[in-house]
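Input: one structure, supplied below.
A single protein chain has been omitted from the complex, and every remaining protein chain is retained in its original position.
A, B and C are the chain letters, set down in written order, and residue numbers restart from 1 in every chain.
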Amino acid sequence: MSVRLLAFAASLRRDSTNRRLLGPAVELARAAGAQVEVAHYSEFEMPIFNADVQQASGFPAGAEALARRVREAEGMMIASPEYNYSLPGTLKNAIDWVSRMRPMPLRGKSALLISASDSAAGGIRGLWQLRIPLEGLGVVVYPDMFWLPHALSAFDGSGALKDPKLAERLGGVVRGYLEMAGKLSKPKA
Amino acid sequence: MSVRLLAFAASLRRDSTNRRLLGPAVELARAAGAQVEVAHYSEFEMPIFNADVQQASGFPAGAEALARRVREAEGMMIASPEYNYSLPGTLKNAIDWVSRMRPMPLRGKSALLISASDSAAGGIRGLWQLRIPLEGLGVVVYPDMFWLPHALSAFDGSGALKDPKLAERLGGVVRGYLEMAGKLSKPKA
Amino acid sequence: MSVRLLAFAASLRRDSTNRRLLGPAVELARAAGAQVEVAHYSEFEMPIFNADVQQASGFPAGAEALARRVREAEGMMIASPEYNYSLPGTLKNAIDWVSRMRPMPLRGKSALLISASDSAAGGIRGLWQLRIPLEGLGVVVYPDMFWLPHALSAFDGSGALKDPKLAERLGGVVRGYLEMAGKLSKPKA
Partner (left out) sequence: MSVRLLAFAASLRRDSTNRRLLGPAVELARAAGAQVEVAHYSEFEMPIFNADVQQASGFPAGAEALARRVREAEGMMIASPEYNYSLPGTLKNAIDWVSRMRPMPLRGKSALLISASDSAAGGIRGLWQLRIPLEGLGVVVYPDMFWLPHALSAFDGSGALKDPKLAERLGGVVRGYLEMAGKLSKPKA
């Protein structure tokens, strides 16, 4: 039985290298048998978190949309840019909203984190900071992560990774994650 | 000559314990000779960062307001809540906007980080994550930080800290920071 | 079928509160059906890591002992003190040695992290830093962690936790971890 995944890139840019990286990652996951729903991050547009607003008016539609998508999935594949050596404010803001819902949708889910950046570090420092709120909220984040350096020149015309070694490493990380997610999604014996 | 500080609490809530903590902190700083401008965080309301929007329309008014306030100051005193073991998305979002301005207003400034939380850990885990983008952007963050646990019952009717030991520790941290900020703001010999 | 765990406290002290915390944690794990091997940290005494020494003389006996114990287990329960807001140098040193072995014994294992400290923060900041090298080496670290504040006065004469709420929370974390570890240790379907 296949694992149900939600995949999205945490970027509102039209031409986001993280959204491009999601392409081959989703393809690899599907080839390995996963059932992947891809969401465009604009579905999750929401205002800045404000606890007073939440108490008065409830959750914004974008936060509800993200929560619904997360609830329908067993795991998440998140492509996230690194902003200022940490996770993007926009992604943290989305996590802050969703973390206030009860039952809290993220708890018990698993996640694979990947990133693309035009720098040599490929966004990996941001992913380490992204682990913290997710793990704090009960998400089993797969230990291995994938980061793509020099992302602006990393894709060929069809959207595939040019460097076969990087493509192979991405495949290994995706399949490793799916093996873990598959085991975790089984009912307790 | 006195140090010029910008002080704000990174919370939009009407009744924020972090804003309340700013009260005694600002008082202590002024008593030690600092010139403190207090900003209400609502002055810095801004949309979620989107690089496409920035390139098309420039910076939102709230980000410009924050940048102007930072430029006028030599240092910052930031009271920040902890959300999900990390800094609030709203504060990270503000940093993400300001980090794109040239010259970048944060570089070369100093900062003191304080937090209040009703938990036993007092928000200190969030402050450690807040250091990262600030230091990555060239802010000299004072090593010592102040965190206030059990914040809902920590203040008396006049807004002072009830526990004299905590008040003394806050005073020590504020004065230690001002000594560092004063040295750093002097022109190079 | 029961999960095989290695449990140890990362402290050489004779009267370590982390070793005391291991007592109720191991009891809870055994009550939940786990097969727990408890190691005394002194079995893993080893010199400071030096890559030249490793290349010339191989691995010290203490590192080999730790690796053997890890290989025999499916998961680990580590009680670790916090030293200077991070993991103890001694535990990082042990990880550094073991990380050089091939096949690397930690990869694919799972872990539960717990800590005790006489401070109000209970050592939790150290556990967050301990996650990093473990996850970097492929360990699935359980998202929830347990930290025991005010540890010097937390145990009764029989070594049990005095506070029933803390005991219950420890039980919840241990059973949650065992459920995850049990799923992960099953062969791929």
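Here are some notes:
One rule holds for everything that comes next: contacts are C-beta pairs under 8 Å (C-beta built on N, C-alpha and C of every residue); 3 or more make two chains touch, one makes a residue touch a chain.
On a predicted model such as this, the values are computed, not experimentally measured, just so you know.
Across the entire complex, the residue among C:L21, C:V36 or C:L87 in touch with the chain not shown is C:L87.
The missing chain, though absent from the display, is touched by one residue of B:F8, B:W128 or B:F155; that residue is B:W128. On the side of chain C, touch with the chain left out of the figure occurs at residues 12-14, 45-53, 83-96, 99, 129, 132-133, 136-137.
For chain B, the residues in touch with the chain missing from this view are 128, 131-132, 134-144, 179-180, 182-184, 186, 188-189. On the side of chain A, touch with the chain left out of the figure occurs at residues 85, 120-122, 124-125, 128, 149.
FYI, only the chains that are shown with their structure count from here on.
Where chain A touches chain B, over half of the residue numbers in use are shared by the two copies, so each contributes mostly the same positions.
Of all chain pairs in this entry, the one linked by the most C-beta contacts is A-B. Averaging the CA coordinates per chain and comparing them to the mean over all protein CA atoms picks out A as nearest.
Counting partner chains per residue, chain B has residues 85 touching two or more of them.
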